[in-house]
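One protein chain is absent from this view; the other protein chains keep their places.
Up next, chain A:
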Amino acid sequence: MLIIFKVMKLNLIFIVFFALTSCKQQSKTGQELNEFSEAKAAVLNEELEIYDFNGLEKFLNFKDDKTYVVNFWATWCAPCVKELPYFEQLNEAYKDKNVEVLLVSLDFPHQYDTKLKPFIKEHKLKSKVLVLDDADMNTWIPKVDETWSGSIPATVIYNKNKKLFFEQSFSFEELENELKPFLN
């Protein structure tokens, strides 16, 4: 389920406006508060692509001619942040060779605005960032890979012919070495 806010932007602004003005005039009811916070969150999140696992699954199963490097990370995960530049470097170096890096953030929803968005901006991430928000981890972790215990960083490299899974940190050289066999 991709949450598309853009088309709803005008409505949301109206709701925010309505909620703000009505709050001034009368005591806030629970419903109005709810509408207000939902609308506010929606407006702020409009640039993030947020999925539950059903929505994300297609990015792990493309059957086109590309090789995908899918990295599971979060801004609060120090080893993830450390290796992120290597994924960016890989994306840049191999984009002409039919390779695409996808960065799947597991940041907490309440930190999308305070941590994730500023991080993406500050580090000028060029690889596509997807956000996975799905609390039922025992259901989706094995669907990414049966051997994944759940620690991050974790990375999947796949194309239509094969798939490899890594529950580890990478250097650029290690990453490149794992990617190369996919390109032959």
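We take it that a contact is a pair of C-beta atoms (placed from the backbone, for glycine too) under 8 Å apart; a residue touches a chain by one contact, two chains touch by 3 or more; residues count from 1.
As a convention for this text, contacts and distances are computed from a predicted model.
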The chain missing from this complex carries, among "Redoxin", "ABC transporter ATP-binding protein", "Cysteine-rich domain-containing protein" or "Phosphoribosylformylglycinamidine synthase subunit PurS", the UniProt name "Redoxin"
By the document's definition of touch, the residue of A:T147, A:N161 or A:N184 touching the omitted chain is A:T147
Full-complex touch with the removed chain, picking from A:A93, A:M137 or A:L164, is A:M137
For chain A, residues touching the missing partner are 76-79, 106, 108-109, 135-139, 141-142, 147-153, 167, 169
